[in-house]
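One protein chain is absent from this view; the other protein chains keep their places.
For chain A:
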């Protein structure tokens, strides 16, 4: 076929950020997949609850302490996360590096709190269906914290190498920050479900 050039794309940038970029949409699609997973896990919780003559089965409601600390911690982490995201948009290498180190700590700290959350359920996964589903919910969320932590650690290392000062990396940092927002947002319904629904 004969080709006729009707459009010159050379003035366009050689990379795109934010909602223009495929990576942003890919992260969104991942969040949709995982959000559906979380929603279904909560549905399982509510379904089993609707069948049980008493809920929680065989134990009292979980202790509020560790879960509430977790909620506050995750909510607090949003501030440095938003700052990192903003600095990444502004492409300020030094601030992004420092911010990522902060965010690495904010990835590790919830894991420490999580160690205290499991015993606060007063039940193990193999005791009954209530135990199974709360461990599933906590386990699922822990996996997400861990995944994001590993990604943040790798990105932090990357930002200190010669590959760091690159708009593409700043885009990665922005997408990683968006994913952390999702990890925090996903926790809220899980927290309400695990800690407050049994108290209703």
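Keep this in mind: a contact is a pair of C-beta atoms (placed from the backbone, for glycine too) under 8 Å apart; a residue touches a chain by one contact, two chains touch by 3 or more; residues count from 1.
Here is the rule we use: contacts and distances are computed from a predicted model.
Novice: Match the chain absent from this complex view to the correct UniProt protein name in "Glutathione transport system permease protein GsiC", "Ion-translocating oxidoreductase complex subunit G", "Cyclic GMP-AMP synthase" or "Cytochrome c oxidase subunit 1".
Specialist: Per the UniProt record, the undisplayed chain of the complex is "Cytochrome c oxidase subunit 1".
Novice: Pick out the residues on chain A that sit against the missing chain.
Specialist: Residues 1-16, 20-22, 25-26, 29-30, 32-34, 36-37, 40-41, 44, 47-48, 51-52, 57, 125-133, 135-136, 150, 154, 158, 162-163, 166-169 of chain A touch the chain absent from view.
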